[in-house]
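Every protein chain except one is present and positioned as in the full complex.
Labels for the chains are A and B, by order of writing; each one numbers its residues from 1.
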Amino acid sequence: MDKTSKPFFLRYPSAMIFILCLAGFTIAVTIFSESVGNGIVSTSFLKTLGKTLCFCLVAIAMDLVWGYCGILSLGHFAFFGLGGYMIGMWLMYARTELIVLKASAGAALPLTPQELTDGIGTQIFGVVGGAKIPAIWAFADSLTIQLILVVLVPGVLAMVFGWLAFRSRVTGVYLSILTQAMTLALALYLFQNDSGLRGNNGLSGLQNLPGLEDAAQADISLWFFWASALALGLGYIVVKLIVESKLGNIIRGIRDDEARVRFLGYNVEAYKLFIFVLTAVIAAIAGALYYPQAGIINPAELAPIASIYLAVWVAIGGRGRIYGAVIGAAFVSLLSSWFTGGQAPDIPLGFYTIKWVDWWLVLLGASFVLVTLYAPKGIGGLFDKFGWGEKP
Amino acid sequence: MFKKLLLATTVLAAASTAAMADIKVGILHSLSGTMAISETTLKDTMLMLIEQQNAKGGLLGEKLVPVVVDPASDWPLFAEKARELLTVHKVDVIFGNWTSVSRKSVLPVIEELNGLLFYPVQYEGEESSKNVFYTGAAPNQQAIPATDYLLDELGVKKFALLGTDYVYPRTTNKILNQYLLDKGIAKEDIFVNYTPFGHSDWSKIVADVVALGADGKKVGVISTINGDANIGFYKELAAAGISADDIPVIAFSVGEEELSGLDTSNLVGHLAAWNYFQSAESDANDEFIKAWKAKMGEKRVTNDPMEAHYIGFNMWVNAATAAGSTDVDKVRAAMYGQKFPNLTGGTAEMLVNHHLSKPVLIGEIQADGQFDITSQTKEVPGDAWTDFLPESAVLMSDWKNKGCGMYNTKTNTCVQIKSNY
Partner (left out) sequence: MGLYVKNLFLIVLLLGALIGSITGAAFAQDGASPIQTLLQSHSKKLKRSSAKSIGPVIEAIRESGLPQAQNVLEKWRAKELWFRKSDDLLIFVETNDKKTYSLLDIATGQSIGSATKKEIKQIKPNSGVRGLIDGALVFFRLTDSDKAVRISALDSLGRDPKAAYLPIIRTALSKEKDAGLKTRMSRMERILIARFETDTAKRVVAIESFADDMGIDVRAALNPLLSSKVKVAMEAPDMANLARDIFPGVTIKNDGGTASEALYYEWLGGSPPELSMADAYILLVKAKLAPADVSIEDQKTALISNIKNGQVGGVAIADLNTDKARATAYRALVREDLAAETISVEEQHAVIEEAFFYGVYDQKNMDVVRAARTTLASINSKVSINTFFDLFLDAMSLASIYFLAAIGLAITFGVMRVINMAHGEFIMMGAYTGYVVQQFIPNYTLSIIVAVPAAFAVTFAAGVVMERLVIRHLYNRPLETLLATFGISICLQQLAKNIFGTQARPLTAPDWLDGALVINEVVSISWIRVAIFVLGILFFVLLLFILNKTRLGLETRAVTQNPRMAASMGINIDRVYMLTFGLGSGIAGIAGVAIGLFAKVTSELGSDYIVQSFMTVVVGGVGNIWGTLAGATLIGFLQKNIEFFNPSNTLAAQTYMIIFIIIFIQFRPRGIIALKGRAAEA
């Protein structure tokens, strides 16, 4: 195994190419951004790009759990959303706290801690017919704890759910449906006003960073874009290391024939659980980076359909190859925003005009079918034809 | 892929520099997804109004150009599209949004970029943004008068507040709950229930409401049930044989558009409260309906948010004419005190709290899906902060004189310049 002696990037040229491309892309976008560059890339497009990078990161996680480990999870967007909620709680609380403190600066008496919390509660929950801060917001004033929770809450949920599911040998389509039920239950729970996370409204105003009121969105967007690019790069390397290690061989084995791996003496459940939890955590981190760029998170984000889209990205990009997931996520989400943005030209047929706003979803749906039927390797499969792809 | 992105970027940039001379009107209504059912109509209304204005010679000698985007009922997408409208398309004004959550989503963007949004739907209040004109009803222009109608005219003593579980029903019911308590209705005589969006299994809830009548008090339902869910609700009401004489239902989210989805012969007599009904008698209304039907077809109906856009758009045109510019700050200054005849025969006025003064109409559902107006008040000035909740009663909004949308009258301080998200 002389391979191992070589440095990482030389061992895996595809990873090197990817990281270089990502770095080049980041630099190019920075140069063209409104903040430091000549402004060809508008802030709204910069946000779209930053969010797309987050999608790519969660798609990598999806690829690891589905493409490599064979678990078609239809619930990973739930972890993505939970990550967003955790960071959103801090963003919202801290920003509101500053507002309340500022408003009370001229008051006759200084605020007691109780009055401060009450003030924040009225501001945050007043719009959804409440006033009290629920117990789950106990740590919302601490960025450190909420950052830990970004990883911890989805991680523990994935751990409990995965442990229950894998332990009772729920596999295949059953598992898919069960994960779908999980995300539906979570979404329905969050939809309730009484859940303490502002129900249908969710958490909003997340693009404004507490204490940085004066920072322009052009700058903030660029920072988040860099953070997303960094996270994507790191995520890519981590996942690459995993799939190329012995662990990677085992999970591929589980994907191809679970029973055989079990007979070989491996604790299949533990491996699956590890991958499930790890990918949930990656998804949560992606979510925590995504929602401050989106500005708002609400339960609709966690609806089962979102997780299905995630699977679709990976399928279109090409399963079982990490860059495939990235390509799929970037390609489909950007195309989607192009078509629904009203920029795609209408096609007049004389008797009927095709408006892409109306027909984009039909096109998308049809392309899933075609990709599944005729190009099961997805877009990534095209790279194989050029001969420089890697073995899935 | 990266080349493609860059290409897309340059295309976008090129698109934004072309045709700078025209005045651009952004239309931010969902054309797909769950809200498309209501919002597509408003997009068409805006296109019609712009067309009419262009036929009259445009605005300030320029042609009005609509820029339509589709936020697809996806709330974060609303923020993204709003930013795109303001920075890429550089629109002068935006007409859009339906749900409160979508409005909360675009608020930070509009305030950051100093845009101008006209929001046409009845909402829960408790908000006032410098950059938003609320042409729909605030709670005191719909919910409170409607409740008074139930109390005084129909003699209702016991209330069932049924709503979809989201911010508008929650806040409205909170206000109404307090209002009813103030009116001497006992706590146990107020029944509250929330259901999910698109709920269809209503039998038990309807049975619960009927059972409320067991203590001999007249029961009334205040419904903030949203959208499609109403269809199942009314069908179940009809099936249970509940006539409007037994248990009247007054709805805040059911208009002509929603009724066109069901057979109303069993619902005759149930109520709705709005600021506009298609059946309002005025010449302006006849003309508006005629133009709408000519554009969209005989079967189409008009509704309250359409009137809100009609008033909002015309006020914006007049304010821009008065200011001699479409600059947001100048238009805003010119908006205060703008008057425009509404479609129900009175005059709407833009107040300094960015709300309109509008009449409140109560209509009874008729067999043909239209409403028979049985009560019409004088113009009621919209109130951003309700007087019926102690923490809001001390707040007022006055952008003209105080430059503040959340002004505490007790401490005489401005709580915050930006709005609550």
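Quick note on the criterion: a contact is a pair of C-beta atoms (placed from the backbone, for glycine too) under 8 Å apart; a residue touches a chain by one contact, two chains touch by 3 or more.
Since this is a predicted model, take the numbers as computed values, not measurements.
By the touch rule given at the top, the unshown chain touches A, B in the complete complex.
In the complete complex, the residue from B:Asn114, B:Ser203 or B:Thr409 that touches the missing chain is B:Ser203.
Note that of A:Val29, A:Val312 or A:Ile379, the residue touching the chain absent from this view is A:Val312.
Per the touch definition above, the residue from A:Leu111, A:Leu152 or A:Leu382 contacting the chain not shown is A:Leu111.
In the full complex, chain B touches the omitted chain through residues 32, 34, 36-37, 40, 149, 152-155, 165, 191-196, 198-201, 203-205, 207-208, 210-211, 213-217, 228, 231-232, 235-236, 238-241, 244-246, 248, 257-258, 260-263, 266, 269, 271, 362, 364, 372-375. The set of chain A residues touching the chain not shown comprises 72, 108-114, 161, 164-165, 167-170, 172-174, 176-178, 180-182, 184-185, 188-189, 191-192, 194, 304-305, 308, 311-312, 315, 358-359, 361-362, 364-369, 372-373, 376.
Everything below uses one rule, namely that only the chains that are shown with their structure count from here on.
Centroid to centroid, with C-alpha atoms defining each point, chain A and chain B lie 33 Å apart.
Those residues of chain A lying in contact with chain B across their complex are 21, 24-25, 28, 32, 40-45, 47-49, 92, 99, 102-103, 106-107, 122-123, 126-131, 188, 191-193, 198-202, 204-205, 207-208, 217, 291, 294-298, 300-301, 327, 330-331, 334, 337-338, 340-343, 357-358, 361.
Every residue of chain B that touches chain A in the complex is listed here, in rising order: 1-2, 5-6, 8-13, 15, 31-32, 67-70, 72, 74-77, 79-81, 83-84, 87-88, 100-101, 104-105, 107-109, 112, 124, 126-127, 165-167, 170-171, 173-174, 194, 196-197, 391-392, 408, 411, 413-416, 420-421.
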